[in-house]
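All protein chains but one are shown in place.
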């Protein structure tokens, strides 16, 4: 080894590879850790293990096809990803979208958010060593997946949105089962607090580590629960309202601590808000068409279009540059996971290995979202 | 701040800016590469503009020119703006980095470097992010060819 490489390290430091196959990275993320004993000195993410070059594929595909690529990005909020692309295309075409579609999209998006957060909660517990949480999270997520399956025919990559509306109308049971789920989940969500949130070991593990200040959160482009836990009001649903979010009342959960426990709490409280949004809409789904007819070949007028939505992980931006043909000239996805990952080094340095795992769990990284 | 006021204010800082609002929902500013860093610093630090949130950084290949598109938002004033920078030099395109202004740019610029081969001066850690070090070419450029892996219809 040449001396320059050796000189980059202090004598006690060593490097280990966390990943690409590692239980805590939830996918194929590789972190190159520089460690002194147990203390993290530097975290360098190495990406690209499942990069599928979705942006390049978009330049070749039609807009209807692009929708199907997006739920392979953040597969836990696949519906919201689909919605983002559809909204961009609809805005570009200046289509009038039926009210029914807007409401259904919002309900399903919030169900998706709860499903994503329950899965996150289960995995979060597992990362700090409480294995039972995983099954509790999955028990409740399963019910949402059943609702999706009935309406969309799929449980994970739903592809329910098309530019112009929805692929088909909701299943007759949809309203009934969603209400049943709300009643069920309202009794189960307090269990989450009983099992994990108020556990003394868990609190000690989470409080005061991985602190992200508000200014840093903005500068790092943190969004979603990560940004809101630092007191940064970044809810796209509030600031750039879309679909039916302007007709419901809900609170944007803000915490000021910016530590791992604040990020945890924001997600738990967000599930309550999502429940309240669904409750407000579920009885008032307007009658009408479930799509607006579009041309079979969609050609966007020349120009640039940008649309942001709030996925379960934060702000997803879709940027389309069109030259008037049936394919986009350039398509860019600003994914929340990518920005949230970039701040990992900033907040994990100085902590222990256990802290890194807990911090990473509350960033809620989904690797295909980062490796688009 | 309205787009018009933004236009008047920014044009007083830096000369040779091009403004357009056509075909876009934002005010677009095109800036010369040399002035990029000073304009960006002003946009962030000036209390009237205060663009503290870089929400999207996109590499672009316009065919003749390569460039970068910056989407900015102010979290206090809630106004948005788009800054574009272009260069005709396809062999060795270089811009100044903005990652000392917005930390998030560090990763985004590495992504742009990876896929477009655009270099950023003063970037602390400019190396490929997704692709391997020995990858040949820059895949998101329009003239990239890979006959084996790319399916073109």
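Note that the chains take the letters A and B in the order they are written out, and that residue 1 is the start of every chain.
Note that a contact is a pair of C-beta atoms (placed from the backbone, for glycine too) under 8 Å apart; a residue touches a chain by one contact, two chains touch by 3 or more.
The rule is simple: contacts and distances are computed from a predicted model.
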Protein name, per the UniProt record, of whichever chain is missing from view ("NADH-quinone oxidoreductase subunit H", "DNA-binding response regulator", "Fe-S cluster assembly ATPase SufC" or "Nitrate reductase-like protein NarX"): "NADH-quinone oxidoreductase subunit H"
Partner chains on view for the chain not depicted: A
Which of A:126, A:144, A:234 or A:318 contacts the chain that the document leaves out: A:126
Options A:195, A:282 or A:349, residue touching the unrepresented chain: A:195
Positions on chain A where the hidden chain makes contact: 14, 16, 22-24, 38, 125-132, 134-136, 139, 195-196, 199, 201-202, 204-205, 352-355, 357
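The rule is simple: only the chains that are shown with their structure count from here on.
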Averaged-CA centre spacing for the pair chain B and chain A, given as whole angstrom: 25
Parts of chain B lying in touch with chain A, wherever the complex brings them together: 22-26, 28, 52-56, 58, 60-61, 69, 71, 75, 78, 82, 102-104, 106-108, 111, 115, 129-132, 139-140, 150-153
Sites on chain A touched by chain B in the complex: 47-48, 51, 53, 55-56, 60, 215-216, 218-221, 232-234, 239, 301-306, 308, 315, 317, 319, 321, 330, 332, 334, 338-339, 341-343, 346, 371
